[in-house]
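Working notes, beginning with the structure itself.
Shown here: the complex without one of its protein chains, the others still in place.
Labels A and B are assigned to the chains in the order they are written; within every chain, residues are numbered from 1.
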Amino acid sequence: MATVEVPYQETVPLHHPKTWIGKYIFSQDHKIIAVQYGITAMAVGLVALILSEFMRLQIAFPGWEFMNFFTADHYYQAITMHGMIMVIYLLTAFLLGAFGNFCVPLMCGARDMVFPFVNMLSYWVYLLSVIILMISYFVPGGPTGAGWTLYPPQTITAGTPGFDWGIATMLISLAVFIVAFTMGGLNYITTILQARTRGLTLMRMPLTVWGIFIATFLGLIAFPALFVSAVMMLLDNFLGTSFFMPAVVSLGQKLDYSGGQPLLFQHLFWFFGHPEVYIVALPAFGVISDLISVHARKNIFGYRMMVWAIVAIGALSLIVWAHHMYVAGMHPSFGFFFATTTLIIAVPTALKVYNWILTLWRANIRITVPMLFALAFVLTFIVGGITGLFLGNVIIDIPLSDTYFVVAHFHMVMGVSPILAIFGGIYHWYPKLTGRMLNDTIGRIHFYFTFIGTYAIYFPMHYLGFIGVPRRYYETGISEFYPIAAHNLNKFITIAALIVGISQVLFIYNLVHSYFKGKKAPANPWGANSLEWCTPETPPRHGNWEDRLPTVHRWAYDFGVPGEEKDHIPQTVPRRKAN
Amino acid sequence: MTDTTLSTQESIFTSTARDWSSDMSTFKGVPWGKAMMWIFLLSDTFIFTCFLVGYMVMRMTVTEPWPVASEVFALTVWGVSVPLLLIAIMTFILITSSGTMAMAVNMGYQRRKWAVFWLMVATAALGASFVGMQCFEWTKLILERVRPWYNPMGAPQFGSIFFMVTGFHGLHVSVGVAYLLIVATRVVRGKYDHTNFEIVEITGLYWHFVDLVWVFIFAFFYLW
Partner (left out) sequence: MRIAYIAIILFLVTLGSVVFNFTTPFHFDAIGSNWNLIDITVYITFVVCGIVFVVLGLLMAWWVYKFQYQEGKFAEYEPENAKLESRLTIITTIGVVVMLAPGLVAWNDYINPPSDAYELEVYSKQWNWMYRFPGADGIFGAAHNKYVNLDNPFGMKPGDPYGEDDILITNKTVKIPVDRPVKVLLRSQDVLHDFWVPAIRAKMDAVPGMVTYFWFEPIVERVYEVLCAELCGRNHFNMRGEMHVVSMDEYSTWLNDQVTWAGLQAGAVPLSPEAATGRDIANEKGCFACHSDDGRQLATGPTWLDIWGGTVELIDGTTRERDEAYIVKSILDPHAEIVLGYTPTMTAIELTDEELQSILDYMKVLKSEPAKTAIEDEQDASNTLPEGESTSEPTEEPVTD
């Protein structure tokens, strides 16, 4: 090519809003949108957290007078809403909506997303989906209590709370969320592919961007399955079609359905549901890789391997979905295939863990708050990953599925771990976002409560699964498989959960307090290399950069390069001429 | 001879590799909107794939008889029952509209705005007539007492899946018609004068996609 390529964003003027509302409410600035996503996700996550505390209290103290108002219906509605909110409206929205929006343009050296208006729309549609979800608490019958997996026929038969209105609001909310996600996701991918700055090749991108990139891609492929199943279920519910509904007799009444396939829903749901795990996990992987490298003052070990592992995990995650259905009654031969693919996925995942730990070797580790969260993530992720090897192996899944082992496993791997990554990311990027540092002491206290607390919740919970405590039981009563000691363990877990829940107040206080009173942050407090730390201003203004976009000369992990003065070299520093 | 073919082949690989390992943009010279539309269509493909997979599962598992396509979708013209007549016309119309769309794209790159306008309007008109014929077909089936929840000829899933999938496709076509008209008007109003009129091509991508999806629906619903 003869002509020299110029980043397109450099050639078009940026439209700056004049009004306050244009700047901070209907803002098209990716940073503001990130904050909006983050705050909404945290608010709705708080609702889910409170629901989970009620569930824990019910499990540990059944029959306690204080909990009398909390009937089985409430319990099942709580597990459903807790699960759905945490997975979709908190984790997906936070990791892709908040981190995706904040990190992608800054780390790619772009002024903004490629289509800021669509990006803004994405947030408002997301907010709409959250509002529709919350409306389900005010419709007749309350929200659906079908469990977050929404398996038919149960979801739309009378034995389940919220089987008519609750499920409708849930499904509509999900469909609206998918629209929001698609608008955001198209932006992230196009920005990463087409709007990088000078010198930023794909293999120089920070791993956070890689994680978000592949996760978004997975989302765009996987969410359609959820969308389709939501549409079909809505039709089953309101038009009386029989997609998922065979002939059933529900509580004595013959329903007017025949010939539907409950398993079709499960296949569609998990074709979305399994990639969803990685939609949450991959950005977390990326964030953690960056955090560990920056705070250990050492390059991430095996960058290329890390990238290919992300890609491989993403690709494999599309062909493992039925490992959620080993006991669902699908054709038994599928078990061989899905067990094998599932365990193959363990290899790239394990490599990522090795590489994080190898990055610590002969590093120069700064024990900062983000680093604490990153280290804790690695440990909880190891536990979650190896328990996944139990459940992925079809025959071991038979006794363990639908027990607390499963609950403990997925909370460890996609509850605690991504939340720790989110916390780590917030502590890491808050100075850049607001221009102020978070309080270090409160951060450390918050960390120890969160990490040790959640570990104390979920590690012992695996063993409840071994003795056979089934999940989704409002009350277990005295049963042969359920000794008194297990009841005590349950009480212990509940107390730990309460402590963890309450300690989050510290975090919120820290966020708010530091915003006004925190120490002024330098431009690059952690000594990091990636582009977001090279902005001319902190916090970066609308448009992020000067007239000329930054030029990238190296990868983001040049820490401790021998013969250099400083232990880190930002991406914008030119390479030295060959000596 | 062999040398040249080899070298062209190589250059495809090397140029792809070069683009993917380059900075700034991966697809060189591709406008953002076009890249975004491609990615959106990829996502949309999965929606239709899921619908069609659902259809196949239904079709293969229901025990009640499935109506015979050539009889259900037959039209009686002058006393003769012609199987699939309406569908053949609909398919023909939609494929024709893809042709006019392609011509509009071509005119766009020649910056002939009025030609673009009229060709896009023609495309939209063909699309609208497609939707109209679909309405006719729906009415016919409804008059034959086919409902989403009921089908006098056997499996109720026939009605469910037919109305759902063709409805969803029809929705796509209707959205496409609106999209075409908006873009056509904005073209003649000069909104895109500062660009290369790639918006016409982007609209065209969407339209061709809708057309392509119809081919699959046609094959699965009417020929199976």
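The rule is short, and it goes like this: contacts are C-beta pairs under 8 Å (C-beta built on N, C-alpha and C of every residue); 3 or more make two chains touch, one makes a residue touch a chain.
All values derive from a computational prediction rather than experimental measurement.
K.L.:
In the full assembly, spell out which visible chains the left-out chain is touching.
P.N.:
When the entire complex is considered, the left-out chain reaches A.
K.L.:
Based on the whole complex, identify which of A:Ala195, A:Val320 or A:Leu464 touches the chain you can't see.
P.N.:
Selected residue, touching the omitted chain: A:Leu464.
K.L.:
Determine which one of A:Phe227, A:Phe301 or A:Trp545 touches the chain that has been left out.
P.N.:
From the options A:Phe227, A:Phe301 or A:Trp545, the contact with the absent chain belongs to A:Phe301.
K.L.:
Given that one chain is not shown, which residue among A:Tyr8, A:Phe54, A:Trp124 or A:Tyr473 touches it?
P.N.:
A:Tyr473
K.L.:
Per the definition of touch given earlier, which of A:Ile172, A:Ile344, A:Ile499 or A:Val573 contacts the omitted chain?
P.N.:
Answer from the full complex: A:Ile344 touches the omitted chain.
K.L.:
For a quick check of understanding: of A:Gly329, A:Pro522, A:Pro536 or A:Pro574, which residue touches the chain that isn't displayed?
P.N.:
A:Gly329
K.L.:
For chain A, which residues reach the chain that was dropped from this view?
P.N.:
62, 68, 71-73, 76, 145-147, 149, 151, 153-154, 157-161, 246-254, 258-263, 296-299, 301-305, 327-329, 332-333, 335-336, 339-340, 343-344, 346-347, 350-351, 353-355, 357-358, 360-367, 372, 375, 378-379, 382-383, 386-387, 389-390, 393-396, 398-399, 401-403, 448, 451-452, 455, 459-460, 463-464, 466-468, 470, 472-476, 479-481, 483, 485-486, 489, 557, 559-562, 567
We take it that only the chains that are shown with their structure count from here on.
K.L.:
Measuring centre to centre with CA averages, how many angstrom lie between chain A and chain B?
P.N.:
34
K.L.:
Any idea which chain A residues touch chain B in the complex?
P.N.:
1, 5, 7-8, 114-115, 182, 185-187, 189-190, 193-204, 220-225, 227-229, 231-232, 235, 239-243, 256, 258-261, 264, 268, 271, 552
K.L.:
Could you pull out which chain B residues touch chain A in their complex?
P.N.:
20-28, 30, 32-33, 35-36, 39-40, 42-44, 46-47, 49-51, 54, 57-58, 61-64, 148-149, 155-157, 159-161, 164, 168
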